[in-house]
Each structure stands twice: as C-alpha cells, then as structure tokens.
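All protein chains of the complex are present and in place, except for one that has been dropped.
Note that the chains take the letters A, B and C in the order they are written out, and that residue 1 is the start of every chain.
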Amino acid sequence: MKLPAATPSAQPIAESAGRHRSIARRAFGSRTFVAGLCIVGCITMLAVLAPVISRYGPNQQNPFHTLEGPSAAHWLGTDDLGRDVWSRVLYAGRTDLFIGFAAVLFPLIFGTLLGIMVGYFGGRFDTFTMRLVDVIIAFPFFVLVIALVFIIGPGIRGIFIAIALTDWVVYTRIIRSQTLVVRELDWVAAARAGGLSHARVLRRHILPNTIPQAIVYVMSDIVYVLLAVVTLGYLGLGIQPPTPDWGSMISEGQSFLTTNLWLSTIPGVPIVLIGLGLSLCADGLTDVLRPP
Amino acid sequence: MSDTWRYVGTRLLHAIPVVFGVTVATFLLLHLIPGDPARQLVGLHASPAAVATVNRRLGLDGSLLSQFRDFLSRLLHGDTGTSFFYGVSTRSLIVSRLPVTAALVALAALFCVVITLPLAIIAAVQKDRLTDHAIRVIPLVGLGMPAFWIGILFILIFSVKLPWFPVGGWGISYSDHLRALILPALTAALGIIPLLIRSLRAGALDVFNADFIATARAKGLREGRVLFLHVTRNALIPTVALLGLNIAYLIGSTVIVERVFDLNGLGSLLLEAVGNRDFPVVEGVTLVFAVAVVLVNLGTDLVTAQLDPRIRLR
Amino acid sequence: MQDYPGPLSRRDLIRRTAIGAGLLALGPLAQACSSNSGSSASGSSTPKRGGTLSFGRSTGVFLFDPANAFADNDVYTCDKIFESLYVTTPQGTLVPWLVLGHTVSSDGKTYTFTLRPGVKFSDGKPLTADDVVFTVMRCARDTAGPLSYLDVAIKSMHATGTQTVVIELTQPWAPFISDLSCFCNAIIPKNFNGQEPKAFFKEPIGTGPFVVKQWTPGTSLTLARNPVYWQRGKPYLDEIQFPIIADQNQRIIQLKSGTIDIAGSVPGAAVSGLKSDSSVTVGIFPSWDVDLLLMNEKLPMFADLHVRRAIAHAIDRKAISAAATFGTAPPAGSFFPPSVQFYDPHAPVLEYNLAAAKSELSQSHFPHGFSTSLLIPSGNDQYASTAQIIQSELQKLNIRVAIQSLDDAAYHQEFQTFHHEMFLNWSVNDITDPDDMCTFQCVPKGGGSYSYYTNYNNPKAINLVRLGEITQNTAQRARIYAQLQALVSADAPYIPLDYPPYSYAWRNNVHGFKGIPSGTYRLESVWMD
Partner (left out) sequence: MKPPALELRELAVEFGQGPGRFRAVEDVSVSVADGGTLGLVGESGCGKSITLRAVMGLLPSGAQVASGRLLAGGSELPLAGKGVRAARRRRVAMVFQDPSSGLNPVMRVGAQVAEAPRTVLGLSARRARDRALELLAMCGVPDPKRRAGAFPHQLSGGTRQRVMIAIALSSEPRILLCDEPTTALDVTIQAQILRLLQDLRERMGLTIVFVTHNLAVVGELCDELAVMYAGRVVETGATRQVLDRPRHPYTLGLLRSAVDLDAPVSEPQPIPGVLPDPLHRPAGCAFHPRCWLATPDCTVTDVRLEDVGAGRQSACLNHQHLADATRHG
C-alpha cells in the first residue's frame, strides 16, 4: 500500500454534529471537489448504464472480427476474441468500481475504529497493534497481497479478503496519530474531567476530529485498490475471465503491446480518470478541512 | 550525539520483533499456499517415490511444526537455508542480486525527489493556473497505469524508437548499469510521484503563507533564495518523511519493474521463487525486504530529524 | 507386466517458455528435414566458423545433471554438453548418435550396442563402454530421477570390451531405443571422472559440442566450443550466451533491437508482428505436445460418456486454433500428435457439430446441462483465450463453465489432488515412441497418474497400451495404436484441442537453426554471418 502524508491536522472540531453538515456544504462549494465528483459520477453512470449504452454483450465473441481497430461498428475496436472493447470497458467499470468502493469499506471502518481505540486508550494493546501494523507495512505490499491471493484463491473474493487483511493498517496509523493529537487538546481533557464517559468522548470529540483524515485517504485508496487489481491481473491472479475488468483487460492486452497498443491502453483511461476524479475530491476536501 | 545512538539502538531493538514477525508470517503463508515444491522440481510425470525422495532432501517431509522449529533454529544461527532450485545458499543468491535492486530503489528514490521538488514548487507558485493543473494531473497517469504498462511504453519510446537506453538487461560496466537503471527507476518512481507532488505542493502552499517567509522577504532576499532556501527546505521535511514511508511500496514494485526491464534483482528472484515454491529463497528475500524497510524508515527519521531541528528523537 | 511408475515427460512446467529448436547437424547421420516456415534463411550458403550467439530464454539453467534435469532450459542445455546413444531428428525419427547401431536378440530381451569410434569427452578422454554402463545404471537406479522410470525394463547391463555394451531386459520392450534416446540417459564419464557428483556437475565434462565456460546457477551461462568434438569442423559457433529474459515483450523487443540473436518461447500473438519485421525470421516447429481439455470422471457428469462426447462435439477446434494460437497450432484430431510415431491421420474424431452435441447431451443424465468449472494455469494467455472460447461454446449446451485460473504450482496441486472438474493442460512427450504418453494418459494406475488425472479407466485401452509395449513388429504396433486412437477418441476422456508448435525467432544473420519435436534444438550446426 502507498502511505499518505500525515495530512496537516485539521482544525480540531469541538463537540458538534452541525460541523459535519457544514463541511459537506463547504465541500460542495469547492470547485475542485465538485469537479472531481463530476468525473467520478460520469464514469459511474456509464458503468451503471452499460447494458443500455453498449450494443454488444461484454463476452460476445466473434471469431471473424478479431483485433480490429476502431470502426463505426466497434467504436474502440475488438480484442483477440472479437469482443467489443467499448462494451467491455463499460461493463468492466461495474466490476472495478464495485471492487474499488467495496473493498475499502472494511479497512476504512475497522482501521479507523481500531486507530481511535488504540490511540485513545494506549497501553499494551496499542503497542501490540502498532507492532502488527509495522509488520504488515514492512511486507512489500504486492508480496503480501500475492501471497494472500494464492492462499485464498484468485478472483473477487480473494482480492476482497487480501485487501481487507492488509489495507486497514494505513487507516489505523493515520487515525491513531491524529487521535494522539486530539486526545491531548485542552477541551478534550476538560470534557473527560467534566465526567463524560469514554464512549461519549470518543464519539463526540475524537471521532469527528479524526475521521476526515480517513475520508481524505479513502479517495486515494480506491485508486490503489484498482491498481492492485490491475497488477494482480498482470500476474494472472486478478478477476477471473471472462468477467471484464480494466486490470485484466490491460494485462490481456500486454501480449499485443508491440502490435496492438490500444488494447492495453484504453482500459487504462478510465482508471486514470477515476484516479484524477478522486484526487480532485481529496484535494477539495483537504482544502475544506484545512484551517482557514 | 550519544542520544542519537541510543535512539538508533532502541529503534533497532524494536525492529527485531517486526522483522521476526515478517519472517514467521512468510513461513506460515508459504506453507499455506497450495503447491508442492517437489512436484515443481521433478514434474508431473515423476513417480511418487521420486517426489518423496525430493521432499526428504528438501526437508519437507516432517510436520509443519517440526519444519518450523528447524526453520527457526536455522534462522537464529543466521542460516537462511539452501535454495530448492538453485542448489546454492540463499544468502549467496541474495548477495549476488542485492546490488541491482538496491541501486534501482536508490535511483528511484532519487528520481522521486529530483522530479517532485521542482514540479511541486512550480505548481505551488503557479497555484490554480494552467501549469499547476498540468503538474497535478499528468503524473496521475502514473497512478492509473500499472508499472508493467508504463515500463513497456518507455522501452518502446526511449529504447526502440529513440535508442537512448538499453532495451533491458544490466550491462557490464558501471556506466552500463546506470543507463540500464534509468528507465526502470523512472517507472518505479512514477508510482509514487503523484503522491509526493501532492504532499509537497500542499506543504509548499502552507509554507508560503507562513510568517517566516514574510520575514525572509522583508529582509530583502531575492525570491529565488526565499523559494529554495526557506520554502523548499521546510516543505521538504514532510515529503521526505512520506517518501520514507513509501519505500516499502517502492521496494515492492521492483518485483514488477525488474521483470519488465529484464533485471536480475531481488524482485524478479522473489517472483520466480514464489512461482517455484522455493521456500528458503522467498523467506530470505522477504527478510531482506523487511530489514530494508525497517532501516529505511529509521534512516528517514534520522534524516528528517536532521532537516527539522524541532523533531526530537525519542 | 509391469506398470511403470509413471509415464513420461517432464516438463510441463515451463514449457512454452522455454525454447528450443535444434538444428540438426549431424555429421554422419541424419539429414535434417526440410521443414517449415522457419528454414528460409538457413541452407544454401556455406557455414562460417566463429561468432557468439546470444540466445534469450525465459529461465536460467539450474543444473547440468541429465538424470535430474526436468525444467525445459535445464534439459535443452544439458544436451549441449552430454549426448545420448540415439537422438531424435527434427522429423521425429531416431538416429544412432554415440553408437553405430545395435542388434536385438530374437526374444527381444537382449540388446547389443557398438559404440561410435573416435568419440571423446571434452577433457580428451575417449568414450568407453564403461561410461555408458555407469550412466544408464545410475539413471535407472536413481529413485529421485524425474524420468528414471524410463529405464525400468533394464535388468542388467555390462561392457564387453571398450566399444560394446550389452543390456538385458526383464521383458521385450518396444520403446527401449526411444527410452535410451531420452536426455536423462545422456552419457557422463564413469564415476563422474573421479569427482564428487556435485563438483563434477559444476564443471561438467561430456561428449557434446559445447563446454561450460561460465555458469552461475539460474543466473548466467556461457557455453564455449568443445575443441575435441567428434563431428569434425563443428560446432561453428565460438560461444553461446543465454541471457534470461522472463518477460515475453522484453524478449521480442530485445530481438528486434538486436540485443539478442534468438528468442525462445515466442507467443502466438507475436508471430505476425515478427513476420513483418524484415530483419527477423520466425521458425515454427512441430512438437510432440497436444493441448487437451481434460475432465474429471470422478464427477457424475463427466463419468457420463454422453456428456463427454457432447462436449467434444461442441468445441470448435478450428476457432481455438485461429483465435487462441493465432493460427500457429493446427487444430487437433487424434490425441497422438502428428510428430509422434504411429500417429494415425485417419483416426475417427468427434467433429465439431452442435446438433450432434445436443443429441449426445439429451441421451445423458444431464440433458439440461449443468454448472462446472475449468481450471487453467494463470499467466498463460493461450489457455485463457481457449478457456473463454470453450466457455462460450458450452454455454450453447447450457453447460455453464466458471473459469478458475491458479498459479502454476497451485494449479498442479489442484488437479493432482482431484479438486478439479475440468482442466486444460498439454501432454508432452520426451521420446518419439508413444508408449510413455499412452501409459500416462490411459492407464489409471500408471505411476499414479490416474489417466492424466481424468480417472479414465477402459480395460480395452489399457490392454492396447500393454500390447503396444511388448509388440516388436512395427506394422503390428501401428495397428494397435490406430485402434487405441480410435477408442480414446470415442471415449473422449479428454479432448485434443490443437497441436502447439515450438516457436522461435532469430535475426537473419543466424543460420541453420531447427527445432526438434521434443522442444530442444541442436546448436552445433548453427552459424552466423
């Protein structure tokens, strides 16, 4: 996994639910954020509407029209089995966006909660958790994911589990360090001294002040997950054929890199765009969260 | 200075359980992965007797627990075993492959810094103008396209069309090595450059608004000096920390990059060993990677402490 | 009669990644065949001596011990150092190599060989009968040897004089000369020239055209000319280097740019691109391999003959040949590849016929189809495409196929432990005699192969295999194997899909390169200008 910067710690938020609404409103006021959201939204729409937009099934083979260039019939040409690349790119979006967004959910939730707990309570549990985090981080990411996918078996399930088992460490790390900062703030100490329960302090003070960091990171994380899927595809461990996904399309196309470059290039375009859109969202959010 | 050494000592001490954890996890993962090293050695048609003999020779005939005990006791004696396939000690294999990977990672890290610095500062100076947007968007291609794709594209452009760099391989002389490493290092670096640019640009923007920059300007310094001495130096600190944090990623990406560029380093050795189920080699290389990550992280902390006197090593 | 432990071939592993083509040298004997598309540049002009050939292959060389070699590039390199008594020509026929010939006793149990005079090891010592006895007995008795079962028929052997070897068999054994030609029986000096085996194989000494000049196991290798090679004037090349280039695109680009002179394991997808490059020649050589769709008969649907026949009828092998192999591999009929002895081009085959497929399925216990899975090794583009074509074709029978790709080692474990339903794999022969392949693929107890992990068990087929082993008369054997091919076709325990070739590409200044169906290539007749 790539590790994000320790985002400049946002202005601590005193007890507030209203603050979150205002962050959302300000986010929608940020042009960067809205632009990013538009890009992601467009691609998502295209993926969702794939059955309506595309004229061919994603797996519809045609042995008489293999490896053709773009034409009126096939806007983006055909692959080695004569399948329509445009249709496959659209349908691949369904697989990949689902994986990208769904696979980060568990790490986001689990990693954040764990980070808050260990950061707030400290102690031996903290030490142990952080050692575990160090161990997982010390593994080169691909090595670990590859090994896990080997064990679990390739395909969507393997990818989900491998990501779930490895990716939470980043969230834990980010959230823990942010929690350490927030915990020491005067008004948190005051809240605690004032007799608020741990649960309430965690929920009303620590969580609102730490979760924005996790949300900013999620934006990049989705792209990293997509990339991991692509690379697993290169190693033959990704989504199983014939299900189209951008990653396996790129890796299937690599046999034709020297002859039909577009086959492996086109599926990369939506990945780049998604990456761009999410980065813009993240930038916009960071701006909003940064103290004015 | 003795404080620093004590710090280094403590950190190394803390690293022991981490490295140990990685090693043990590797051992267990490997034995959980389906696939039989003996079969990989003697093939589909070999007799069961042949497979059994090979298993005995490789020390794979005992229970997992006894294998684990053997593994640990070997490890404690500093012995990482003998490669199932190469028939030579894992250590000698690693020693022969390490320079390639170390040079690749070092050069990639250097590229990260050299490319990120000017681009991020320019982007920050030109905030919200076309240059800024271009600098922020274009590297995202590196984020969206996998290393194996970018690598091949680089080869097609810079080695085939424009014969500036060798197509692949490692060469003989040091200058060969350097030339051979430029494209692979660039490929590996591209994976994290967008991340770094973003961080450094944000950092630079923060620094731009800092009072001490106003102080520097009020002194009458030229803008160039303000930019390089005051802005860059301060914005660099979080970036270096981020780079250090991502060294593990860089090391991991050598697995792919070395293969695409036909470099015989630890990454390609690891990939091959995993495929062959060459347990001792996988364990050895992972150990080296883990130690490298730990050391780089320590080094990063020392460097950032050097760059930022406010940081106290504790 | 005995089962032998397991059938034959070794290298399923890395196959397509390795290479090989051989050339054919043969001084005294054989003549290379005319051959295929690749021969264009060879031929006419007079060979030139000298030069260093750079041969890019996907893996390195890990060992030089013929009796323990298994991985492709180990095998294809060992045979440059050590030679067998007989070798296979590019046409797939056997020719005497280190012997002048042999006689067989009338009961078919005693073979007498006369060694070729004037053959020397690269250290200058002459080849003697003792060396042959030592080598073959070592291989036959080495239980860990991947192919030692090929020698199970040997009861005893001894040297009479320095030039004559006598081998006694436990029973008549038709494939014996073929077995002896296998690389595992390549001749090494008696007692490893007085060294420890480990030390000997580090700096091996053989009768082959090349010697090891520099070798780091698995990493780098340079061969140099054997100055005392028994074929006068050969080899032409001074040296051969074998750079390891695992990535296929990288291999092709290095060839096009002239960094290497020959590239092995050229994928079908790249062939047309390379053919359009005027500085490069593509050579496609027939192999002893067959790509197969194999079914696990332990499962009720595949135990049903009608289901298997329906599947055989439903698969368009021409489409697979065209799309998955880019036309490089001809569509298959018999499970014997054409280059193996006793291949019957007229063997009846279950042709592609959707109506017949549907009618077969309707007679089965699964007339409305079923769900199943197809196991393939990951990273094999040809099989990934093949699997998708099969998937879409079986869909027409309402047989719903999920493709499952696993990395090579896991893939092997999966089907060897019978966790699979269907899988794609290829059969590989190491000898030109079909016996080894037949045992592996038709005899459930043959070395624990369970008829290539299909659990196919037809006593008639087993009998034919056994009969083929002990029948000495060639015409009789041809009839037996024709029957076997027809029978297996009708039973359809596996469906031959195509006959994959070995593909190489080389710069136009390389001449005389030819592949041998086993996958290897002889390099003593290759020359460069």
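Just a few scattered comments:
In the analysis below, a residue touches a chain if its C-beta (ideal position, glycine included) is under 8 Å from a C-beta of that chain, and two chains touch if they have at least 3 such contacts.
All of these numbers come straight from a predicted model, not from anything done at the bench.
Within the entire complex, contacts from the absent chain reach the displayed chains B. Contact with the undisplayed chain is limited, among B:Leu32, B:Leu64 or B:Ala210, to B:Ala210.
Those residues of chain B that touch the chain absent from the view are 127, 208-212, 214-223, 225, 229-230, 233-234, 237, 307-310.
Everything below uses one rule, namely that only the chains that are shown with their structure count from here on.
Averaged C-alpha coordinates give centres for chain A and chain B that are 22 Å from one another.
Residues of chain A in contact with at least two other chains: 150, 235, 254, 257-258. The set of chain C residues touching two or more other chains comprises 249, 253, 406-407, 410. Chain contact summary for the complex, chain B toward chain C: residues 33-37, 39-50, 53-54, 57, 85-88, 93, 96, 152, 155-156, 159-160, 163, 166-169, 259-262, 264, 268, 272, 274-277. The touching residues of chain A, counted against chain B in their complex, run 1-6, 8, 131-132, 134-135, 137-143, 146-148, 150-151, 220, 223, 227, 230-231, 234-235, 247, 250-251, 254, 257-258, 261, 264-265, 268, 271-276, 279, 283, 286.
By the touch criterion stated above, chain A contacts chain C in their complex at residues 59, 61, 63, 66, 80-82, 150, 153-155, 235-237, 240-242, 252, 254-259.
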